[in-house]
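Every protein chain but one is kept in place in this view of the complex.
Naming follows writing order (A, B and C), and every chain is counted from residue 1.
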Amino acid sequence: MVLSEAYLVIGGPQGSGLETSAQVLTVAFASRGYGVVANREYHSNIMGRHSYVVFTVNSRRLVGHLSAPFHVAAFMDAESVFTHFEEVSKGSIFVYDRDVEATPLEKVVSMEPARRARVERRLRELGVEPTVGGVVEHLRSRGVRVAGLSFRGILERLQSRYQVPRGRLRRFTSAIVAGAVAGALGLDAAALEEGFRYRFRRREHLVEPNVYTAMLAAEEVRGQAGSIDLEPGSLELGEALVVTGNEAVAIGKVIAGVRFQSYYPITPAQDESFYLEEHELLDAGGERLGSVVVLQTEDELAAIAAAIGAALTGARAATATSGPGYDLMVEGLSWAGISEVPVVVTLYQRGGPSTGMPTRGSQEDLLASLFAGHGEFPRIVLSSGDHEEALRDAVTAANLAEKYQLPVIHLLDKFLANTVKMIELPDPAGMRVERGVWEEEPGPDYRRFRLDAPTHPISPRAPLGGAVMWYTGVEHDEYGHVSEDPEMRMKMMEKRMEKLSLADREIPERGERAVLYPGGEKPSSIEMLILGWGSVKPVVLEAVERLRREGVAAAYLHLRYFQPFPARYVYALVKGVKEHGGKVVAVEHSYRAQASMVVEMNTGLIVPYKVVKYTGRPIYLHELLEALREIHAGKTGRVVLRFGE
Amino acid sequence: MVLSEAYLVIGGPQGSGLETSAQVLTVAFASRGYGVVANREYHSNIMGRHSYVVFTVNSRRLVGHLSAPFHVAAFMDAESVFTHFEEVSKGSIFVYDRDVEATPLEKVVSMEPARRARVERRLRELGVEPTVGGVVEHLRSRGVRVAGLSFRGILERLQSRYQVPRGRLRRFTSAIVAGAVAGALGLDAAALEEGFRYRFRRREHLVEPNVYTAMLAAEEVRGQAGSIDLEPGSLELGEALVVTGNEAVAIGKVIAGVRFQSYYPITPAQDESFYLEEHELLDAGGERLGSVVVLQTEDELAAIAAAIGAALTGARAATATSGPGYDLMVEGLSWAGISEVPVVVTLYQRGGPSTGMPTRGSQEDLLASLFAGHGEFPRIVLSSGDHEEALRDAVTAANLAEKYQLPVIHLLDKFLANTVKMIELPDPAGMRVERGVWEEEPGPDYRRFRLDAPTHPISPRAPLGGAVMWYTGVEHDEYGHVSEDPEMRMKMMEKRMEKLSLADREIPERGERAVLYPGGEKPSSIEMLILGWGSVKPVVLEAVERLRREGVAAAYLHLRYFQPFPARYVYALVKGVKEHGGKVVAVEHSYRAQASMVVEMNTGLIVPYKVVKYTGRPIYLHELLEALREIHAGKTGRVVLRFGE
Amino acid sequence: MESRAVEQGGAPPPAGRGARRPEDYRTPLWVDWCPGCGNFGILTALTQAFAELGLEPRRTVVVSGIGCSGKTPHYIYANGVHTLHGRAIPFATGIKLANPGLTVLVVGGDGDLLGIGAGHFVALGRRNLDITVIMHNNQVYGLTKGQASPTLPYGVKTKALPKPNIQDMVNPIALALASGYTFVARGYALDVKGLKELIKQAIRHRGAAFIDVLQPCVTYNDVYTVQFYRRALYRLEDDPDWDPLVRSPEEAPEKMARAVAKSMEWGERIPYGVFYVDPTKPSFEERLEKRLPGYLDQPPALQRVEQAGKPTVTREHLRRIFGEKIVQVNPARRGRR
Partner (left out) sequence: MESRAVEQGGAPPPAGRGARRPEDYRTPLWVDWCPGCGNFGILTALTQAFAELGLEPRRTVVVSGIGCSGKTPHYIYANGVHTLHGRAIPFATGIKLANPGLTVLVVGGDGDLLGIGAGHFVALGRRNLDITVIMHNNQVYGLTKGQASPTLPYGVKTKALPKPNIQDMVNPIALALASGYTFVARGYALDVKGLKELIKQAIRHRGAAFIDVLQPCVTYNDVYTVQFYRRALYRLEDDPDWDPLVRSPEEAPEKMARAVAKSMEWGERIPYGVFYVDPTKPSFEERLEKRLPGYLDQPPALQRVEQAGKPTVTREHLRRIFGEKIVQVNPARRGRR
């Protein structure tokens, strides 16, 4: 059978070059016209703990979902073998390092005790000897096509050919893994070369020996296990961006005109700031586009304060963080609220609470993004479901912030942040930069918080430096001077809160704040309406597609804005579906299914079915489909997903 | 007509002794068997800005509500006269300083521009000359019983009698005001003496000249304006506590066994910590009861961290703060959540957002108290409606924290915090101290987060110092060691979240988490169900009482717990009332009526009617009654209250 | 009409322009500090310094925290940003970095800057960003009614404290030096002329400048009173041997050590004046200009990012800036295998 879509996994210890393998493979597939996505799972550790990357490769279209069992698995070490051996099935190609065949489970010191106990139990149940060799035998007996490479042997051949210093040989392990996958899926040397060139942009001398090493592995795999017949890639994009979600947002910010970004390092937000900093010069080949000031602050309290300060001067300013850092920002957020400051907080959710699972994904911070920060003030909260949305929403967020003069929280998560995806090169010409209402020539009597502007409740802005004005976190009068007068208080409170009503009137609900897939679907014809948000989008869309093929009239309502919430549209849709006997299911990465709580709060309609996952691992297509089928069959109301190590 | 309840206001500049007048009067009334409550309004300022105190005095019972117009008004300065002259009515007694009669409005420099403009406009409308004299004339013409005292004259008589140094004379202004009120309501010298003794506990020599001064004023008022016939006080309590809400909570904490309190000064929370610190020795007349460590930290980040640290050693620990400080605590809260730390955060709400109206009240932080802090973790949120509840809830909060091993947020607000009220002396014998589940003899293999305890999901605690254990904000195993294992994650997440379900099963909904007044009322017989929480309780209860007398079958559902929310009970009640055509009205101190949002989120039932106030001033009975009558008459759905300067 | 009312709360600038007088930097608002408060002296010194430097109000920004001191910007006719308790420095950092052409000052309380804000205080020193920090040092938390601030010495009992202070004081001058401030001085609120001169020097200094201003709080601090300071204070500049100026980087360690040693005098005798000035260290803006050529001319606040409602960044720009992330997709050209 020829596949048009394949699922892959590669694994190895942190710090051993797995990211290189992943990047090389992603680019190699992309360059050959495949849609590709790769999600990386790793511990909060610099070196030694288990890490793995999961891919989906599609020959016909851009993809974003993941699934299992994997068609190809290629592992660097014993821990990966023990950890993932049950994720392949008959006919899968399973590549491992023959040199560690004798390694027993108990010698894998880096494995967490809880997992070791589980694997031990499982091997006992299966009657498998607890060594790499034992596991491989077991797989072979189940019809998995196993290929045992001698990593040492391959590296020795590399060494004798290119005289790589012994100490550096280990760095080529990544090429072995990339090559193994290429071999198993029939990717050629030229494609791999594209991948290595992308990776070693300024160290071209590394390309050739890497390709050489990879091809050794590829041939060996093909020799031992044959290859899997994957349809040739047929995407005709001309050029494509291969980026992580972090990078997509950074590019979006550059387009948006964000020229000041403050941050304090935190996983998984930090890479966005690093990427911005790398391109801080906006060096468009000689042409001067200005530059971006990227400031590493002493903490997140300072990060938001500095971003607000910058915004007051008229710069487009943002900060990016994750849960713990966001908590530290909320006092500043509240200041931005009362002072009507357009500032963007890009919030990458990770597993909580507290330090939680810092390198794992979640959608646990929705309620905090909506309600943290004391007192009442308007904010806009929007979220992106994939790389394309993330990039565009970075522009939208900056626009909304300035249009309504308020803080905007742009919600993303670790899944998106670290996932590498192939997308079309965006065209800024199709985007808008809306800077809102400005006072053209502010006079000496300029009132920053003017109450009688034609644009009320929006007061025309002027930058610090362009007029004299006052800001204060205290309730204030039109000039920004402290006021405790009850009437002034009411006017200012109402002015601020009305901006949210204004945004609610101006931003389209349907298609922008919430998007229904398939587009034209009527409530009466929907049997199962899935509510989701953020990075569940790709996998849910895929599941909807499959369910529809199975004859289930499923649809996906992708919630994008949580404030202002598209209440009328969602109400009508959900109400309609329910009235016609359809099922409404939330699919989310949180224990409580937080978006469904927001729906309930805004519409008074209960979301009765929930599929949730809170292991910090992404939702896979196969488990989601199973859950939805069970719900459709009336077997259950709440499914907790758990696939993935 | 003989009154059984009177409403009073006194006013003057900050720092001029108004608090003394208020305390003296409160105690004087209390000692004479009157129920009394006094609410203070003041600016965020140390000296000079306008401040005033509003009282309700009842001859038959303890009271908590305020109302207007005032029967007696006594003012120290011109600003008070200009600010409050419309709050009295025909027959009221209005006392002012004759020496400032000539002061024109424009000379009152401390008055905020917004207010000055408003007063100016109003005086113009009324055709009143903008001087104190003009205003007084106007009042007289409207039938107000005006008494103009020469403050200077009275102080001179004091001076000649007691040889008070000239520089100290001004300090007796407070006695003039207290005396004026006493005169207007027929309070005798002995009662005032009680008040002054209470106030000048360790400076007894001040009592006599103060009483003397007060009585001069009293006589002068009676001479000029007569007095108002207030029924004699008839409360037979024997002894009573006269305390602010801050003090009530501090006393509750002492009873609860809170022996560590960390705080960073912030209005209106700080007075609780100061009061605790004053009594840190727990000096029960020779008997050693231990002591309370009250730590002023460098900020609120440290305050919560230190409280958590103390809790880990087995001490009952708490911290107290307000909105801006709470924002800084939420990262710590999230740590307490994942680490299952029993810690109490006493949160005094004030006007927000940001620094907002730091000395004014609000109920704006409910949603933040429920949802701030990233990630998902259990917390209990309860709120108190009056001084009696506040004191008892301080004990309950400490109990719940230890019983369920989680952070508890005890919500209060500025109204309660600063209001002085007469209450019964509580009896700790009627209270419980529940310290939860402890490991009796923790062995060397002690597991702090044991998953298989008979008390699951509660793991028996041991204090730092009593065993070896680990804590971490990272997801962890039973020992408290870092774990990223997905199965361990699920178990720990579920364990934590199930504690909330447990609390939901164990804490009674009816009567504890929500209390209906009148108690036995059936939904079918309720015409108007008022939902409220926190310090709206006394005024709503009074309004319900009055409405019922008018023939409206009103009832009040006092919401006390927001997590775990009494969803079933509230659902049944609200649903029942609605089905029988009754109206459901939220009464709250926030723009969005946040508690009604929480009701909607938890029950799916919309609260269609709202009475809100967000000027930072308390809700007065007269305006509330008017609003409720309008709603009852079907004239409106949302009323925004605004009484009070 | 309503807006008319409100206008009175604002700060119409003085009619006559041209050479500026201190009064030109005052708003018409009533100042609500206690009569006799040292803050009045600081306010006067600020407006005098502004006038003598001829600062343009719209190009000057006074950033404050929360506290009695935090109200200062409202009384000054120049941009005022009254921020959060402890966060004035990072707000100011964002302002200055986004528009380095502005003159940026921070005014804050001792609690604000050295208690809740101490982390930012240290960080600004490390950056040597061209901001002037003026600390209203009254040894108490004024606005919250007189608790001990981080500058109140151990064992001292001021009026509002129920017991003597149990925490030690931090030494602001030493802390500023350890953090890297390149202009460090102490002023006295009631020596308005001297303070004005210090403020002028601090503003002119290119880099992070700190002035610890001893400010009597007449309401809560009955220990560090005007009487006390009158006896204790002496001027550093009166010592002809005192030379705080670093003339070359090599001199820095020794001058700093001397300044630290000097800063430890706190008791009967308290020195004030300039403790340390190092004009040789590059300011943060200068470092940034090196890294981002053109930054000073085209800082974030002055870059044009929009053209007729569109981004100024085009697709072609993206190709050039982010070219490394672009993959040529050519399934046909090379085919598979």
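Keep this in mind: contacts are C-beta pairs under 8 Å (C-beta built on N, C-alpha and C of every residue); 3 or more make two chains touch, one makes a residue touch a chain.
Only a predicted model underlies this, so the values are computations on that prediction, with no experimental measurement involved.
Engineer: Out of all the chains shown, which come into contact with the hidden one?
Structural biologist: Counting the whole assembly, the omitted chain is in touch with A, B, C.
Engineer: Can you say which of B:Leu237, B:Leu625 or B:Val640 touches the chain missing from this structure?
Structural biologist: B:Leu237
Engineer: With the missing chain put back, one of B:Glu434, B:Glu550 or B:Glu579 would touch it. Which one?
Structural biologist: Touches the omitted chain: B:Glu434.
Engineer: Among B:Pro463, B:Pro518 or B:Gly576, which one touches the chain that has been omitted from the display?
Structural biologist: In the complete complex, the chain left out is touched by residue B:Pro463.
Engineer: Of B:Glu87, B:Glu272 or B:Asp477, which one is in contact with the hidden chain?
Structural biologist: The single option touching the absent chain is B:Asp477.
Engineer: Write the list of subunit B residues that the hidden chain touches.
Structural biologist: Interface residues of subunit B facing the absent chain: 27, 30-34, 186-188, 190-191, 194, 198, 201, 232-243, 247, 251, 254-257, 259-260, 262, 279-285, 287-293, 295, 297-299, 301-303, 305-317, 331-332, 335, 395, 422, 425-429, 431-435, 444-445, 447, 450-452, 463-474, 477-483, 488.
Engineer: Just the residue numbers, please: which parts of subunit A touch the chain that's not shown?
Structural biologist: Where subunit A meets the chain not shown: residues 15, 43-49, 109-110, 112-114, 116-118, 120-121, 264-267, 270, 274, 277-278, 296, 298-300, 324, 354-355.
Engineer: On subunit C, where is the contact patch with the chain that was removed from view?
Structural biologist: These residues of subunit C touch the chain that is not shown: 114-119, 122-123, 125-128, 150, 154, 163, 166-171, 174-175, 177-180, 253-254, 256-257, 260-261, 264-265, 281, 284, 287-288, 291.
Here is the rule we use: only the chains that are shown with their structure count from here on.
Engineer: Centroid from C-alpha atoms only, then distance subunit A to subunit C, rounded to Å. What do you get?
Structural biologist: 40
Engineer: Taking each chain's centre as its mean C-alpha position, how far apart are subunit B and subunit C in Å?
Structural biologist: 37
Engineer: Would you pick out the residues of subunit C that each touch at least 2 other chains?
Structural biologist: As it turns out, subunit C has residues touching two or more other chains at 2, 6-7, 9, 29, 66, 84, 86.
Engineer: In subunit B, what residues contact two or more other chains?
Structural biologist: 43-44, 112-114, 118, 324, 354-355
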